[in-house]
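One chain of protein is taken out of this complex; the other chains stay put.
Take a look at chain A:
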Amino acid sequence: MFVSYKWLAQYVDLSGQTPQELAEKITHAGIEVEGVEIPATEMKNIVVGYVKTREQHPNADKLSKCLVDVGEEEPVQIICGAKNVGAGQYVAVAKTGAVLPGNFKIKRAKLRGEESNGMICSLSELGIESRLTPKEYAEGIFNFPNDVTPGEDALAALNRDDAILELSLTPNRSDALSMIGVAYEVAAILDRDVNLPAPNPTESEEKASDAIQIRIDTPKDNPIYIARVVKNIKIGPSPIWMQTYLMNAGVRPHNNVVDITNYVLMEYGQPLHAFDLDRLGSNEIVVRRASEGEKFVTLDDTERTLSADQLVITNGKEPVALAGVMGGANSEVHDGTVNVLIESAYFEGQIVRAASKAHSLRSEASARFEKGVDPARIQAACDRAAELMVELASGTVLSGSVIAGELAIESKRVSITLEKLNMRLGTDLQMGDVEDIFRRLQFETETNGNEITVTVPTRRGDITIAEDLTEEVARLYGYDHIPLTLPEGTVKPGSLTSYQLGRRVVRRYLEGTGFNQAITYSLTSAKRASEFALEHRAPVALSMPMSEERAYLRQSLIPHLIEAAAYNNARQIPSVALYETGSIYLNEGENVQPKEEERLAGIVTGVWHEHLWQGEKKAVDFFTVKGIVEGLTARIGLAERITFQKAAPAGFHPGRTAEVLLDSESIGFVGQLHPTISKEMDVKEAYLFELKLDVLLNASREDLAYTAIPRHPFISRDIALVVDSTVEAAALDAVIKQAGGTLLTSVRVFDVYEGERMEEGKKSVAFALTYADPEKTLTDEEVTAVHEKVLAALKEQAGADLRA
């Protein structure tokens, strides 16, 4: 909503308030003023000029040579390029030395040999957006419609020296969608009176009801329809003050009749429509629902196909307007219009919204109907328009309004006690303070002991409950005056749940190992949504995505992490270590909330460890990520329940990937990204993991018990085994542990060899075994006895020979 300061000053005394001060106060009281613009500040030296003569420029076809009276002793010669310049026009002249928007300075010039002392201006040269300039002047210079004096300030005459306040209205404050509504707000803030227009059009003998009849077929959609008839109108431009006020409010001037309806719309917030009575095609107005598929040409010359959820104004046969949205071309006011019907009605917000949405026609009118107009202003707005048509279009108003339907003007009564009000706000207000605030708002009040009952005017439809009264008091009392307190009562200590704490532990662990936390998008493409999914389900789809790239919910964190790694790789960052914790979404069927599971995933590329001057450089490999996952599970107390087994899930390198198991439950994978995908996605050799973080954290052990530090020495024995190449280390490890029993305290692989020195199809795996007894110092004989058992079991169960 654009509010003209000069226009507003007609309803409320703004003396002593600069536009900026006023804007600050309005913002502070609850309606945000986004900006204050005074167009004239970037212009100067622009006056009204009178074109005395115009002749063809001797050396240029498209230029005119004009003598212009600018209020000085001698007229000045100006060369003008506009087609519509002519003698006898009053125009805006930027004199030599003038400044136009964009710091455009006007200098004395010679154009094709003729001197030019200034410039005759178009409205857009004066900073008015071309969508707002009257159509007849859109292509050329502007002509003042009524008498102005050469030499007077053209910026003032065009209200370019006005201040325009841009209000950003929250949906509840549609009362401020009118100048009068803003006036009430400002009057309350400044504690001043509101001066409302009191329209009282002079009426002729002829009765309006003889000229038109109105019938409403759908009173729910349209409870009231008021019409006035104005005859013998002379269509012409509206006065400059009205045109400029409209332009400052963001409305394009057309002619006096249309401008009046728009002016009253902006003034009262009540949308009006003017029909050419003679082109209506009948002497009746019938309001009904459109029939399905009914055709109608709106005044923008577009044929619309209507549906039964839209409301139309008809002449009894065919539509003449789409109710609350736009009039029809067939009954539009035009230059030859003589008799006019003014419509002022209440259309239900829902039905107007449906129509404006269906036809993508949002207008100042539809916006107001959608929010609900003030029932108390329907008649007044109609009267006001009729009055202005007498004044500005020489019309004759027929006697009376024609009214169909009825709409009760009911003011709501809302009560609150002083205790409750003070308790809600934390204030210590007295009843007198509260009464005074409502007096400023012009709400009637009634005080009964400690309770105040407020009669809320219909213009403030947003106030319905006691809390709304609290807000009115708070905003006018001032939030700055509310004290700072903290909730009273005992404070129970807060804490993270063990799950939330576990998540932080996981993040810290990974960051400690060198991973950087990534956050990627949950929405993805159809292709990515199914890649790397641990379960095969149809991905959840958005019903109206904004792009194919963000149309589905992800089922794995990996695809976007690969994209992030590729992004970095492409920017001279070959070594990447990224991890993410976040939700994935599993389809549970139509209209069922998807199952959200929290996952942990990571990607590494490039060099893992690098210490160049000492010659250390280690590229990432499978064991980098596996080690990190092992460390992680140890960190959350699950190391002993985690195992890895070879797997070849889609997207992974089939020879370098392991499935991770918690007990026997599969909880994810670690492995190398399939080289084909690496190539396809432009990422270096990459290693990945994705784990079910929720499963891990829910299984995570919280109890921690001390075990005694060993007091007796341990004995180490190394063994180098020769086995078939296909035998996995984990299998040997299991055999050793089982045979070693309780005395065997640790088993570690310390060497793996496969190659020239080995027989074809064989490899050597060496283990370091540690034996200890918590109770006593083991003897060599005791260890040897167990160790022999281990070797025998290895031979028997894994075909392992000791390496010679």
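Worth a mention:
Criterion: contacts are C-beta pairs under 8 Å (C-beta built on N, C-alpha and C of every residue); 3 or more make two chains touch, one makes a residue touch a chain; residues count from 1.
Here is the rule we use: contacts and distances are computed from a predicted model.
Here one chain is missing from view; checked against "NAD-dependent formate dehydrogenase iron-sulfur protein", "Cytochrome P450", "Protein phosphatase 2C domain-containing protein" or "Phenylalanine--tRNA ligase alpha subunit", UniProt names that protein "Phenylalanine--tRNA ligase alpha subunit". The chain that is not drawn here is touched, among residues A:497, A:664 or A:726, by A:497.
Screening A:545, A:741 or A:774 against the full complex identifies A:545 as the residue touching the chain left out. Contact with the undisplayed chain is limited, among A:13, A:471 or A:782, to A:471. Checked against the full complex, the one of A:71, A:239, A:405 or A:594 touching the unshown chain is A:594.
Within the whole complex, the absent chain has one touching residue among A:198, A:486, A:708 or A:804, and that is A:486.
Residues of chain A in contact with the chain left out of this view: 27-30, 32, 170-173, 349-350, 370-371, 423-427, 465, 467-468, 470-471, 474-475, 479-480, 482-489, 491-497, 500, 504, 507, 510-523, 540-546, 550, 553, 564, 567-568, 571, 573, 576-579, 582-583, 585, 590-591, 593-594, 596, 609-611, 613-614, 616.
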